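Missing here: one protein chain of the complex. Every other protein chain is in place.
Read from first to last, the chains carry the letters A and B; within each, the first residue is number 1.
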Amino acid sequence: MTGNGSKAVIEVADAKVSFGAVKALDGVTLAIMPGECLGLVGHNGAGKSTIVSVINGGLTPHQGSICGDGEILARYGINAARARGVRCVFQELSLCPNLTVIENARVLHRHLGGFGWRTRAKEVVERSLDAVFPGHGIASDRTVGDLSIAERQMVEIAMAFSDAGTTPRLIILDEPTSSLDASLADRLLAHIRRFVAAGGSVIFISHILHEILTTANRIVVMKDGRIVAERPAAVWTEQSLVEAMGSVVKGEAHRRKARDLADAPVVVEQTGRGMPFRARRGEIVGLAGLAGHGQTRMLMKLHATASADWLPRRDPAIAFVAGDRRLNGIFELWSILKNLSIASLGDLAVRGVVNSGAETERAGEWKRRIEIRTPDMANRILSLSGGNQQKVLFARALSTRAPVVLMDDPMRGVDVGTKQEVYEIVRQEAAQGRTFVWYSTEMEEVCLCDRVYVFREGAIVAELAGDAVTEENILAASFRAEAA
Amino acid sequence: MRLTVSADAVRLTIPALALTLLLAAVFWLQPRAMSYIGLNLLFNLAVPIALATIAQMLIMAVNDLDLSMGSFVSFVACVAATFLRDAPLVGTLILAGVVIVYSVLGIVIHLRNLPSIVVSLGMSFVWAGLAVLLLPAPGGQAPDWVRALMTMKPPIAPMAIVASIAIAILAHLIVMRSSLGVVIRGVGGNERSVERAGWSVLATRAGAYGLAGIFAVLAGIALVGLTTSADANIALRYTLLSIAGVILGGGEFIGGRVSPVGAVIGALTLTLAGSFLSFLRISPDWQIGAQGAILIVVLALRLLLNRIESGETGR
Partner (left out) sequence: MKTLERLSRRPWIWSWVAVFLVWFATIIVTGGASTLGLTQAALTFAAFSIIVGIGQMFVITLGPGNVDLSVPSTMTLAGTVSLKLMDVDNGMILPGLVVAVLIGVAVGLLNYGLIKALRIPPIIATLSMSFIVQSAAIWTNRGLRIKPPGFLAEFTTSGTLGVPNVAIIALLISLGAWFLLERTIYGRWISAIGQSMPAARMAGIPVDGTRFVTYVFCAVLAALAGYLLACFSGGAALNMGSEYLLMSIAVVVLGGTAVAGGDSNVPGIWGASLFMYLVVSMLNTYGLGAGIRLIMTGLIIISVIMLAGGRQPGAR
């Protein structure tokens, strides 16, 4: 490698990033040295993906500086990062599914062009695949869309390690082993060690703790946008990592009294991989675990089985509160009023004709009850702040007669005051016999639930009830220890 | 090496099979069609349709759609039958100009994030208007060299077949083998990752539109070469035919999945569908219907094959 031995490849100093009211990064200082593998762990919302975005140039911190090889980088962006040899393997697939492996290499490496690029691209990508996953068996002329998920992930990782002009110096791997089987994962880990030994740097994020413990040189634990612990890997144990990710008990004041619902009738049930899911009348069931481990998919499945596609249902069986407001929540062209009433129009209409008087009245009721801050419910929904839009979505679901309400992490990016108001309403409604299935990435909310299912790798791996619903237990179940 | 049948190959099999079946049926019904002249008659009009289909395919590769293909080809035909014959320099300049217009449309559509359907809808009126201005009544005459080229009698196979193969090879080289083609399809497949790798999506889209313009211009010239004269409505059906040809040949509306070879086969199949009926002594009334039916059958077959495939490898 070049002779800058002791200088950090990339160094982030006192980076602060906030999205609205949420502080995603609250003064993080992190340096990645050449020849080291940095393990990064933390629960949802700890700030892992934000710091990764800052390092790969996708996000400019609102405060703080970025240095590379000892010099301050004023204009740092995706292209600058790539030019410095920073590569990132995202959790979401970043290949073009309609192109072959070779063609994807061509897209990724801009300078491969010219006559005979196919041969060069083939050589680059195959050399890397052979190095990282010996005996991979992936023909490089296959279309990416035809590959299995594991094969795609292998290609993606190999692309990051591939060298065509700019040598990769820092590779960020965000859950790289999530769809690889054990032997492939071992090969990857072995390659990471070789790469690091040769002077490269890696940032390694994984929910499988022993992978981190055996591969990283140094492990950083993040929580609430801050680095809370940083020690050499040898000093850590699985136990101490889980403990460090948790916090001093907080939110205990919100704890609800344990309710005995064992006799209440089961209203929702689903079996699949892992433990069966069951929710009783009047129960608040939490879905926990790291984001993207199958919680939303299960909510979608629950919703699909209980809703009709062809004929309207007389009695709605299930209501849904979206977390991704833009994707499957609000109707952007509409007023607050219409957004609120869309799910319960059946109750507000006679023979298909909407009774606008009743609609306005119903909306007024909910405006008071859930305190939607707007002078006029006829205003556009986009005139509201994110938190108030979310309240409208709550009101939409709660104003139906559906006995079951599904919530898909609806509190992301919502301010504290709104949260407390909504918690209170959820509690009241549950007391009146409504069932809530609540997926949340925030520990505080999960701890409000009567019972919690913890998800890992697409399946329910633990069920916690009553006093067992603690941060420690949830963390232990979300991160896979070797024994599990 | 183990045998891997890619989904793309499967996609290509169905239209190829459809074409073979149709051709076999035609030969069986009318063995005399299996001759140089017979084949030329069968596929006579395939060349301009194939070119227009390739043009449409390029637009569809970047997830757009061109509703002005028919009126654009008509317009080019009118230019070819007037200016290109009488004042070759002016004619060439006009045609080069409209190719640039196509590129600019791509740029505008990308910059303002406009729906390509509506923009090309508007353009279809513009091209139709220009065509009417040029040739208010059917007329004009094809340039002699174009006429000579289209009625050439190469050895072994008739011109229509030779030209179709040449078009398929050329389009394959551009779209499937060249770097530009890869990036164009990459934009269709995953625009964000192409952008993340540092490419200009704007330039790529402009390139795709410009290439489409060139192929559509060639379609118009080829058409005039076959019909000898032009009129403003000569190719209006090409809008729908070109879309159908792309889909028939294994292309898709979104995701950058296109196949130039498939598109040419699709165009040939659509051309043959009409002749096939006349051999069956079914009235030519059903020619268009047969094209629609073939489209539906091929799409159904594709769905079926996809189902079988995903049933086997799904997990």
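Here, contacts are C-beta pairs under 8 Å (C-beta built on N, C-alpha and C of every residue); 3 or more make two chains touch, one makes a residue touch a chain.
All values derive from a computational prediction rather than experimental measurement.
The residue from A:S179, A:S307, A:S385 or A:T470 that touches the chain not shown here is A:S307.
Within the complete assembly, B:V126 is the residue of B:V126, B:L180 or B:L280 that touches the hidden chain. Contact with the chain not shown here comes from a single listed residue; of B:V10, B:A25, B:L240 or B:L305, that residue is B:L240. Touch with the hidden chain on the side of subunit A covers residues 303, 307-313, 316, 318-320, 322, 327-334, 338, 342-343, 345-346, 349, 352-354, 382, 396, 400, 402. Within the complete assembly, residues 65, 67, 108, 112-115, 117-119, 121-133, 136, 236, 240, 243-244, 247, 253, 283, 285-293, 295-296, 299-300, 303 of subunit B touch the chain that is not shown.
Keep this in mind: only the chains that are shown with their structure count from here on.
By the touch rule above, subunit B contacts subunit A in their complex via residues 1-2, 4, 6-8, 177, 179, 182-183, 185-186, 188-190, 192-194, 196-199, 255-257, 313, 315. By the touch criterion given at the top, residues 78-79, 82, 94-99, 103-104, 106-110, 113, 117-118, 137, 139, 142-143, 145-146, 148 of subunit A touch subunit B in their complex.
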